[in-house]
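Take this structure first; my questions come after.
The complex is shown incomplete by one protein chain, all other protein chains being positioned as in the whole.
And now, chain A:
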Amino acid sequence: MELFTNQVLAGIATGAIYACMALAVVMIYQAIDQLNFAQGEMAMFSTFLAWQMIQWGVPFWGAFALTLVISFAGGVMIERLLFKPLANAPILTHVAGFIALFAILNSVAGLTWDFTIKQFPSPFGSAPFLGSQLISTHQAGMIAVTLVLLLALYFFFQFTRIGLAMRAAAAQPESARLVGINTSWMVALGWGMASAIGAIAGMMIAPVVFLEPNMMGGVLIYGFAAAVLGGLSSPFGAVIGGFLVGIFENLAGTYIPGVGNELKLPIALALIITVLVVKPNGLFGRSVVKRV
């Protein structure tokens, strides 16, 4: 039983990362109806920027805040320069764009910072949390950051005018233009926010997996799995999905014989496919109420 609780808690802790990534995935999906395959690389690149600033002597939270600002601006720029010109292109063109972005960010990071793994500091330390051996202060901090982020997003979308405008632009772009919303900028804003959220995920996970250009590969797949499980239209669902995927991953690794670390990734993929087949809208995805 203790092993079980242990694994569930560890699952919630890793789940926090997937939840952050899934939030970023959902942000972009809401804005452009597509999954951004380069989301993980964007997060990795942001994390390197933070690492570089810390190397230069910037205190952690200063580097954290600066990285968010730069990542936001970078996300907006990527949309304006690369994806806005593709707005009316077929979906495969977009996929090609995502792959190009992936490759560019990955190799530029490799060239600039090389491929050796680097230590990334945790702002929360790694002592046992409240004297418990089950979960460390960093993991507890990660969970807290995820929940704060979710609350902030909820507040933003529910109670600010710009959040309302973004929701309207995502739900019904033509109607949104008819009330005077510049839908194209709303998409750019979505990219900026997704990029900043991804940066948070990157900076939270780097102390656990170490920093290197390929650090986000597996994480992004889990982020996708979480987003699909929660429902691609729901930030709340994405976070719950993240925690569930984290728990599932840990339990499967512990209890299903033969599922070691190597088989964890196929399990995430199997989960994505199962959800898409059984419940395409995910657990919390909104199916819009329509009168007929």
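By definition in this document, a residue touches a chain if its C-beta (ideal position, glycine included) is under 8 Å from a C-beta of that chain, and two chains touch if they have at least 3 such contacts; residues count from 1.
In the analysis below, contacts and distances are computed from a predicted model.
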item	value
"Anti-sigma regulatory factor", "Spermidine/putrescine transport system permease protein PotC", "Amino acid/amide ABC transporter ATP-binding protein 2 (HAAT family)" or "Ferredoxin reductase" - which is the UniProt name of the missing chain	"Amino acid/amide ABC transporter ATP-binding protein 2 (HAAT family)"
Residue, one of A:A38, A:M53 or A:A165, that touches the chain absent here	A:A165
Hidden partner chain, touching residue among A:V179, A:I256 or A:L269	A:V179
Sites on chain A contacted by the missing partner chain, in the whole complex	161, 164-165, 167-168, 171-172, 174-183, 286, 288-291
